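Only one protein chain is missing from this complex, and each of the others stays in its spot.
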Amino acid sequence: MTTKIIVFEKPKLKNPIFIEGLPGVGNVGRVAAGYLVEELKAKKFAELISSHFMPIAVIPQGSQAELIKAEFFYWKSKSKNQSDLIIMIGDSQSADPEGHYEIVEEILKFLKKFNVKEIFALGGLSIGVPTEKPKVVGAVNDVSLEKKYKKYNIIFDTSQRVGSIVGAAGLFVGLAKYYNIPATCLLGETSGMPFLPDPKSAEAILKILSEILNLKLDISKLQEKIKEMKEFMKRVEAMQSQLLQPQAPPTEKEKLTYIG
Amino acid sequence: MTTKIIVFEKPKLKNPIFIEGLPGVGNVGRVAAGYLVEELKAKKFAELISSHFMPIAVIPQGSQAELIKAEFFYWKSKSKNQSDLIIMIGDSQSADPEGHYEIVEEILKFLKKFNVKEIFALGGLSIGVPTEKPKVVGAVNDVSLEKKYKKYNIIFDTSQRVGSIVGAAGLFVGLAKYYNIPATCLLGETSGMPFLPDPKSAEAILKILSEILNLKLDISKLQEKIKEMKEFMKRVEAMQSQLLQPQAPPTEKEKLTYIG
Amino acid sequence: MTTKIIVFEKPKLKNPIFIEGLPGVGNVGRVAAGYLVEELKAKKFAELISSHFMPIAVIPQGSQAELIKAEFFYWKSKSKNQSDLIIMIGDSQSADPEGHYEIVEEILKFLKKFNVKEIFALGGLSIGVPTEKPKVVGAVNDVSLEKKYKKYNIIFDTSQRVGSIVGAAGLFVGLAKYYNIPATCLLGETSGMPFLPDPKSAEAILKILSEILNLKLDISKLQEKIKEMKEFMKRVEAMQSQLLQPQAPPTEKEKLTYIG
Partner (left out) sequence: MTTKIIVFEKPKLKNPIFIEGLPGVGNVGRVAAGYLVEELKAKKFAELISSHFMPIAVIPQGSQAELIKAEFFYWKSKSKNQSDLIIMIGDSQSADPEGHYEIVEEILKFLKKFNVKEIFALGGLSIGVPTEKPKVVGAVNDVSLEKKYKKYNIIFDTSQRVGSIVGAAGLFVGLAKYYNIPATCLLGETSGMPFLPDPKSAEAILKILSEILNLKLDISKLQEKIKEMKEFMKRVEAMQSQLLQPQAPPTEKEKLTYIG
């Protein structure tokens, strides 16, 4: 099956900016992008499913089961100094190394159809210790972006702080180059717990992003909204309970143990 | 090779209902669907083979070797309140995570050709302890299905009981949405042994399913029939003996040890 | 890259019989088929390479490096009661489970072009203890084959002795059914050492096969010929030395350790 994007609506957008928020360290990117979707009341228009996600259906509430997926939302600009936006949030990154490439490339091809003019990939940067004032570190796929954004509170001596960026956020910045799309990765410092959401780090990213995008964003409700992100958290919990089952070195036998 | 469906006969069916029963926890789904095939004298018309199954041929009896496979049967309705049926039973689920997606999607494409109007995916729900009166828990891909089936003895506060459904049963419900096919997963409670068949749980599912489908099914012979399912059990045993070989952490060397 | 068959010569053959001998338990199939190639002076006409073989080049002698591969030979019948033959021998089976399916299916497609009328897949059957008089156990993909060959010294209560046949030999018998090619698997009993050649078991198979094929085969030189199979043995040794390197549970790091 590989990777599929199912489109429910074809919005007319003018050179939109794309914002990516998938789960990761501190769930920083996912939480920040999810908040943006909520606050802007962005509208869902497409879903991405992939055989590179885990083969499970999750039941966030009631009896309705859904595949692991990523969702695309759009938002139309309200004033001249704003841009149309496409925001993607998701339940998971690829479960295997190769899948990251495929998923990110399918998304880039999809974005090309909308003439996306710029990409922001949001994520967390594990610093090992809790921090009260998380900084935001940036990585770009073109030096001109560093110049463009250095006036915002982004740290760009990235090479000193970050050797490499693993997974979707890194690949968006790396692959977008071959699609001629300027891309910036914004990494919020966080202590480093993979699935524990870090609102402070997400807040730091949102502050910078709303400045860049000229959005009047009320970030005060972030803490509260995270509590409301029940559906997503249920999914993550469901996946975690799956993943945290006691696992000896994997044997063929274990691969065949399933519910269903 | 990926996944192939080999068709022996092209039955003319009128908006059939599809019932899936692959091995899993307590073999609940496989046993229930297998009993349905036997009791209805459903006719085999296709086989599915896949490189996502283990690369082995099994010899259930005599000298005849067969690949690991799934089999499709059809049954034509006898009265107006019944529907034509396609029933699938199989020896195995995918041996690798990605294969689940591919196999289920190939089946959905195949079912679309028959204008399948609804799907029931049968499976077991591990509850950790033996139960005398197993309940049946339902998951759906559309809320309307919960309304339609809540009069039957199905528990629909699924989110509280089941975080996620792994493998084929979950993917059928999840993927069918994108093929516009209503799908319900019926999970019979069982203690949780992967390959030990649980007739009580299968019976609970069959009772509900025969009511929904208006089938007059004699379930009294289920225990007896399970004993007769020698061929399938031999296959499962053959696979188990393969899988249960002492396995240290897998090394490249082990991957190359084979009979043949 | 997947799997490729490179053809050097297009022999005109009349409904040939195909004989397969890849490495496995006791190397029985490989040794038997290799001897057949030598004794019949069969002519090489094609090679099979595959990304499912290990990514290594072997240097059996001198300085010439070659990929892991399988080789196809043909032999034209000398009398009316014989059939033309295609014999395949190889250095390795697939290194991953899915590859077995792909490799065997590519070969079956290739054989279809030659109107192959029957397949014999040769292999070893591990019985755990050394045996002076190894028996030959048969598995078929059609009951009529058991009837046809039961007059030869083949044991056909296979289900009692063999639960399943792993790898290429099993898949040839299982997959050939879907290509309408009668296929028989001949398994020579052997103690069970994977890469130690067992000439006695190979001899038992060759005796039966030469009777079936009406070949006047001098089997007395088998032991001697095995010593001459230097090139193949070197390859196997090279692969073994690769595989037998001390391997802790595999880590990503190890996957990246290579010569070259």
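Which chain is which? They are A, B and C, in the order written, and residues in each are numbered from 1.
Definition applied: a residue touches a chain if its C-beta (ideal position, glycine included) is under 8 Å from a C-beta of that chain, and two chains touch if they have at least 3 such contacts.
All of these numbers come straight from a predicted model, not from anything done at the bench.
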Omitted chain's touching partners, listed by label:
A, C
Please pick, from A:A139, A:I181 or A:I205, the residue that touches the omitted chain in the full complex.
A:A139
Of C:A95, C:I165 or C:C185, which sits in contact with the chain we cannot see?
C:A95
Which of C:I127, C:I219 or C:A238 sits in contact with the chain that's absent?
C:A238
Residue positions on chain C contacting the omitted chain are 1, 4, 6, 49-52, 54-67, 95-96, 234, 237-239, 241-242, 249-253, 255-260
What residues on chain A make contact with the chain left out of this view?
22, 24-25, 29, 54, 92-98, 100-102, 105, 121, 123-126, 138-143, 146, 156-159, 162-171, 173-175, 177-178, 185, 187, 194, 242-244, 247-250
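In this text, only the chains that are shown with their structure count from here on.
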Hop count on the shortest chain-contact route linking chain A and chain C comes to 2
Over half of interface residue numbers shared between chain B and chain C means same, under half means different, so which is it?
different
Greatest centre-to-centre gap (Cα means) from chain C is with chain A
For the sequence-identical pair chain A and chain B, what is the superposition rotation angle on Cα atoms, to the nearest 5 degrees?
90
Report, in whole Å, the distance between the mean C-alpha point of chain A and the mean C-alpha point of chain C.
50
State, to the nearest whole Å, the distance from the C-alpha centre of chain B to the C-alpha centre of chain C.
35
Could you say which residues in chain B touch two or more other chains, in rising order?
54, 95-96, 242, 249-250
